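For reference, the structure is listed below as structure tokens.
Every protein chain except one is present and positioned as in the full complex.
== chain A ==
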Amino acid sequence: MGAQKKGAAARVSEDAEDLARHPLQAILLADSFTTKFRPITLERPKVLLPLANIPMIDYTLAWLESAGVEEVFVFCCAHSKQVINYLENSEWSSHPNFSVSTIESHDSTGAGDALRLIYERHVIHGDFVLISGDTVSNMSLTQALQEHKERRKKDSNAVMTMVVKKSKHSPITQQSRLGTDELFMAINPDTKELLCYEDKAEYSKGFISLDKTLIADNPSIVLHNDKQDCYIDICSEEVLSIFTDNFDYQHLRRHFVKGLLVDDLMGYKIFTHEIHSSYAARIDNFRSYDTVSKDIIQRWTYPFVPDVLCGNSAIKVERQGTYRASEVTLSRSAQICPFTVIGQGTKIGNDTKISHSVIGEGCSIGSNVTIEGSYVWNNVTIEDGCQLRHAIVCDGVIMKSGAVLEPGVVLSFKVVVGKQFVVPAYSMVSLLQQPTQQDSDEELEYADSSSAITGAVDKVNGDATSDLSETRYGPTSELGTGGVGYIWSIFEGGNDEEWRHSVAPIPTDKLAKIMLEKDKDEELLTQDGNVVSPSGDLKSDSDGNASDNNDNEGSYVSFEKEVEATFLRAVLENHEVDNAILEVNGLRLSYNLASVDCAGAIFYSMMKWAVESSHNARASELHKNAAAIITKWKKLLKYYLHGIDEEIEVILKFEEICLESCREFSPLFPQILHLLYDKEIIQEEAILRWADEKEGADESDKVFVRQSESFLQWLREAEEEEDEEEEEEEEEK
């Protein structure tokens, strides 16, 4: 009876859980934690930049609202005040059934910090959508959510569903469409589980490696390079706690996704949801800004298009996809070509030609101006005879008559370009000076220098009126007579990479270069393919191997360091041997090495510790220490010694140690070898094989063989005796 009641109660509570439907929540990161939109983002947060004359965040919020999300937490970091002010004054603050609340932070340096902060607030209950404020989409979430929930019911480790979209593969498409790096994903086609995620930025060597256990565990794997990551994730509550547990996770993809994929202790799984007819893309850099703008103008994002999204200041779509607001003053002889957006209150003069461009509100454009593929924001003054090609011109810019912007130019807020001045291609121009403090790590750079820069911005804004004359003097030379602003020197990437992320189309010579490289790659591939066949080209084979080895060596060295650190921690904090094994295993998987390497590395760390823990270099103490350590940690070492080969490797490693890193051991070589034999770490067969191998080597290599000659002799005799005994025994029988 009691049990029955209990069961009933449990069922009721389950039902109640189902009934008490949590409102669908979303976390919107209103900060991309990158510097790709500099210098514009020094003065305005990226999410408030206009995309076809509507701030980016409006697209994201409108999508979330129509996808059925009821509660959105907007996380603002850089320029948080601007974001909060904007949201408070927008229609979103008074929306029924859709609440937008902001979470402010001043010291977050990445998405990881943001999510940890949100976790501390305890505002997320249940599944949520994780999205960045620069994502444009019109997909329906219903199906993806449904799939996610069903998977969760079956397997509580399915913590995340990632939305991906097919993007036709062509040698340069990925690059030229969104300006992102090529992305490789391994997906199990049946379960849609994500098995591997590599962006080419880190794997520039042209190949990726898959853990062989993946192939063992999954009946089939499909490796895609035609998938585009939409940066829309449906996450379970656990994701936040995973971030809190792993305090070093910052980047959503590079740290979190890869971390989960590599880590097989917790067994968290990530799944993918592919969208077909709907649109989703993230604006990551200037090139994707250009592409997404054009996609919006071509209405791929319907119903999130300018004429629908801003209902009040009626924008109408005219023939051939020209969007025109209601109060535009257009000269009779002005030519507006297809795919152009013109904002309210803009005046356009005689014989001006505008094509494939977005013109903001309240701009005044003179006569004989050519604007092509450019993004002109609000209240910009362009005087007669200017030419703009593939440029971004921010609010309040003044271009004096005859000024020319070459492709890829970005003019930040309130810059003034002097008469007849030609701004060279790909220049970034700002009223603010380029921050000098540069960090090698792009991700961290923003956070490091942001506080200093925002201070500078405030100062400039404050001084703008009073010191205008003063500022005019300084940079005048840089932007022609009467010009105001600094041309930033190009630093990102160091070499001439600026064309990759610019709004301008890739110049033909660069395109040709990419194609050429691609061909080369393919040639290399075919050569590699030949290697497999017996008629293979030996030279390319050795080349390939050499680079392979170099590469492995590099990763091995860092692996060794990691193992050493792990071992030291284990020793100092008195960890259990089993735990140490687990940790080393984790390292082994993440570096994708064999257990041979582990054995070598562990042995190396043990010896190193033995040296460090002895106070003087006296041989006897060293020996004692080494003996103690080996005795204590032999289980750890033994774990990786599966056979003779691994044992020989350890001996070779020991040799290496004695020769290179810890010469203190060289006199002790035979003793330690004996010790290893005594502790049953190394079998006599391994030692003998090692000695045999060394037989034919150079004299210099034989030092240790010679040293331990007596021990070897003893071993051989013992063996012979054994053999003899056996023989005798056999004879007796």
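As a working rule, a contact is a pair of C-beta atoms (placed from the backbone, for glycine too) under 8 Å apart; a residue touches a chain by one contact, two chains touch by 3 or more; residues count from 1.
Keep in mind that, in the parts below, contacts and distances are computed from a predicted model.
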item	value
Omitted chain, identified by the protein name its UniProt record gives, among "Integrator complex subunit 11", "60S ribosome subunit biogenesis protein NIP7", "Translation initiation factor eIF2B subunit beta" or "Signal peptidase complex subunit 3"	"Translation initiation factor eIF2B subunit beta"
Omitted-chain contact residue, chosen from A:D58, A:E71 or A:D290	A:D290
Option touching the unshown chain, where A:S156, A:Q298, A:S558 or A:T631 are the choices	A:Q298
Residue among A:S80, A:N138, A:T272 or A:N379 touching the omitted chain	A:N138
Residue, one of A:T191, A:S241, A:S355 or A:S401, that touches the chain absent here	A:S355
Hidden partner chain, residues of chain A it touches	62, 65-66, 94-97, 138, 165-170, 172-173, 175-177, 179, 226, 276-279, 287, 290-291, 294-295, 298-303, 308, 311-312, 314, 316-317, 321, 338-339, 355-356, 372-373, 390, 504-506, 511
